[in-house]
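Missing here: one protein chain of the complex. Every other protein chain is in place.
Residue numbering begins at 1 within each chain, and the chains themselves are lettered A, B and C in the order written.
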Amino acid sequence: MNSRAPQVDIEQLRALLLIAPFHRWLGLDIAALTSDELILEMPWRDEIVSNPMIGSAHGGILSALIDLTGLYTINALGGSARATADLQVDFHRPATSGPLRAIGRVVKLGKQLSVAETRIEDADGKLLASGRGAYVA
Amino acid sequence: MNSRAPQVDIEQLRALLLIAPFHRWLGLDIAALTSDELILEMPWRDEIVSNPMIGSAHGGILSALIDLTGLYTINALGGSARATADLQVDFHRPATSGPLRAIGRVVKLGKQLSVAETRIEDADGKLLASGRGAYVA
Amino acid sequence: MNSRAPQVDIEQLRALLLIAPFHRWLGLDIAALTSDELILEMPWRDEIVSNPMIGSAHGGILSALIDLTGLYTINALGGSARATADLQVDFHRPATSGPLRAIGRVVKLGKQLSVAETRIEDADGKLLASGRGAYVA
Partner (left out) sequence: MNSRAPQVDIEQLRALLLIAPFHRWLGLDIAALTSDELILEMPWRDEIVSNPMIGSAHGGILSALIDLTGLYTINALGGSARATADLQVDFHRPATSGPLRAIGRVVKLGKQLSVAETRIEDADGKLLASGRGAYVA
C-alpha cells in the first residue's frame, strides 16, 4: 500500500473534523479526498466579513482554513499531525463570496514534524490565499 | 512629533476596529495604546474551541488575532496598512481560557510594505502564540 | 501569448543571474526553463558545509537558493520581481551532496507583490527544503 493512500474514509474524517466547535461554526464539509489532496468546503456566513465595504472575508478566517486543512491533510494521507507548530499564509485576492474551497497537499511527512500546503479558491477556482503549516506528531 | 506617536485616539481606533463584523463576533476591545504598543483584548467564547478535550482555542483564531492586531498597530502608530500581504504564526502553548491579550509592535514602517509583530498572552501573561504580518499600504 | 510563457531566453537569464557575485560564488547554472518552472542547479563546494560531521549544507545556503530561484522564476515567467519582501523556508532533510536542484514555480503574479514557491532536491530527486518568497515589483 502506498504510504500516502488515504488512511481514513471520508465519513470518519468528517466526524473527526466536526468534533471542533469552531469547525462546526465555520460550517466545514469534506468535498473530496484523493491519494494526493484533501478538499474542504466552507459556506459563506456574514460574521466572517472583515471589510464590509467590499464584503471580504477576514484574513484570519482564511488562515484558519489553511491551518486546519493542512492538519487534516497530513492525518488523512498517512501522516500524524497532532497540533500546528507554525503557519505561514500569503493573501492573494479578497474573498468576497462562498463557498470557499481549501485544497491541501502533503509537502513532507516526518516523524516529528510534517508540512502541508493549502490553497484557497473561490467557486470559480480563483486563488485567494495559500500557505503552509508545520505540524507536530 | 515622533513618527511613531499614536496618530489616532483610542475611541477612533475602537470605532474602526468594530466596523468589521468578524471583530464584533470576536468581541474585541482595545486595552491600551502607547507609543510602542497596541494591546487588544478578546473574551472567550465557546465557538472558538478547537479541541474540546482540553478546551483549547483554534489556531485560526490566534492567527486572526495576530493578523488584525498587527494591521491596527501599524495604522495606530504612524504607518499605513490597508491589507495583509502575508502572515507568519508560531504556536507556543494551547490557549484554554480568556480573556486573551494581543500585544502588537511595529517592526518596520515602510511606504509600500510595513511589518508588525504580535504576541498573544493569556490572563497570566503566559505567551500562547506570536507572529508577524507584512501589510501593504 | 500566454502571460506565463517565458519572457526571456535561457542565455539572457543566465547572464542576469550571474551579474550577482554571490551567484557566481555559488556556481549557479540554469538547468531548464519551461512555461511552468525555472530549474537552477548548484554544484557542491566545501565552504557551504554547516555540520562537518555529516557534511550537510548550511540552511542559509538552501534559503538563499529558495530566495533567488523564486525571484528569477517570477521574472522569467511573466512577472516583475525587483527585490524580496519576505521569505519562508521549511527544512526537510540534510543536504549532503551536490549538485542541488532548485525548482521554482509561480504562486501568484501581482502588480505590487508576486509570490513564488521553490523546492530543493538532491541529485536523486529527494526533497531537501522548500519554501516561498514574496517579491516586490
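Criterion: a residue touches a chain if its C-beta (ideal position, glycine included) is under 8 Å from a C-beta of that chain, and two chains touch if they have at least 3 such contacts.
Worth saying up front: this structure is predicted, and the values here are computed from it rather than measured.
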Of B:Val8, B:Val107 or B:Ala137, the residue in touch with the unshown chain: B:Val107
Contact footprint on subunit C, counting only the chain that is left out: 19-23, 25, 46-52, 58-61, 63-65, 67-68, 83-91, 94, 131
Residues in subunit B touching the chain absent from view: 88, 90, 92, 107-108, 110, 115, 117, 127, 130, 132, 134
Sites on subunit A contacted by the missing partner chain, in the whole complex: 85-86, 88, 112-113, 134, 136
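By definition in this document, only the chains that are shown with their structure count from here on.
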Most central chain, Cα average position: A
Chain centre separation in whole Å, for subunit B relative to subunit A (CA means): 22
Gap in Å, rounded to a whole number, between the CA centres of subunit C and subunit A: 27
Sequence positions of subunit B contacting 2 or more other chains: 85-86, 88
